[in-house]
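Left out: one protein chain. Kept in place: all the others.
This part shows subunit A:
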Amino acid sequence: MGLPDASGDLSSEMEVDAFRRLFPLRFYERHLAESIRPDGRPLGRARDTTIALGAVTSADGSALAKIGSTTMLAAVKMEVMTPSMESPDEGCIAIDFHMPPICSPIVRPGRPAEAAPVVSKQLSDTISSSGMINLKELSLVSGKAAWMAYLDIYCLDADGALFDAALLSAVAALFHLQIPAVSLNDDGKIVVSEEDGGKLEKEPVNKEKRKLTLRSIPFSLTCILHKNYILADPTSEEEAIMETLVTVVLDSSSQLISLYKPGGAVLAYTSAVQDCIALTRQRVRELQKILDEANSGMEVD
């Protein structure tokens, strides 16, 4: 905290970088007073987002999503398993989020990031709450065989808004997913079909590769609340200084899938909640467009 005058006197003589390191909160507040952030963005704008589908060719579905510098790689691998007794016509999705040491200087092999299991659970909850995937579509033979989809998301660069980027890459990977063609062979086992059409003794269970039908797709936006400012899509520096985060997940039909505010020094009044939701609505439209463009870009190939 320090004396209120100290930074004022030094700021005229100090370099910008030094001031940024020594008095980070004052540095940011100077910018927020002019409704802008150090990287030049207005308060409500998210960073540039790109999605590349099919980044991992060995996986059944994959996507690389970048929001600013935050990079996430998601891949889906499918495996046949026997469904559980309680739900014999449903498949299963297992979602896991990893933060390998490459993503951030604070993550080391013996010291896993605290954020990793939290984001992992948030992702599983969000994808199951949104009802995006109908698990019955993953069924092959009722009671005997169903698909198990392993969705792994790797953080390659952690620069704030980890949940947003992870959700975006997970959704894009599921969008890109093509379920392999399989058939039932004589032993009653499911095998992957040959490329050049099934033989007569094997009855194809899945004639050709098919995509999942995704119902409403969830998109999210993380905002920081600081005094009476709302900053959309924070970088890791902003997250470290102003710790109150609100993540809103909306789907394409404007249903609220999740409003996640895990504590934080700043309290959220109803007006702040509504502003965050409005910013998220706008962001959902942008992300929907980016996902569609990435998809049509792939189909051209």
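Here, a contact is a pair of C-beta atoms (placed from the backbone, for glycine too) under 8 Å apart; a residue touches a chain by one contact, two chains touch by 3 or more; residues count from 1.
Basically, contacts and distances are computed from a predicted model.
With the options "Alkyl transferase", "Ribonucleases P/MRP protein subunit POP1-domain-containing protein", "AP-2 complex subunit alpha" or "Exosome complex exonuclease RRP46 homolog" in hand, the undepicted chain maps to the protein name "Exosome complex exonuclease RRP46 homolog" (source: UniProt).
Only one of the listed residues, A:Pro42, A:Gly143, A:Pro262 or A:Gly297, touches the absent chain: A:Pro262.
Across A:Leu22, A:Cys92, A:Val118 or A:Leu156, the single residue that touches the chain missing here is A:Val118. On the side of subunit A, touch with the chain left out of the figure occurs at residues 1, 106, 111, 114, 117-118, 120-122, 125, 129-131, 227-228, 243-244, 251, 254-274, 277.
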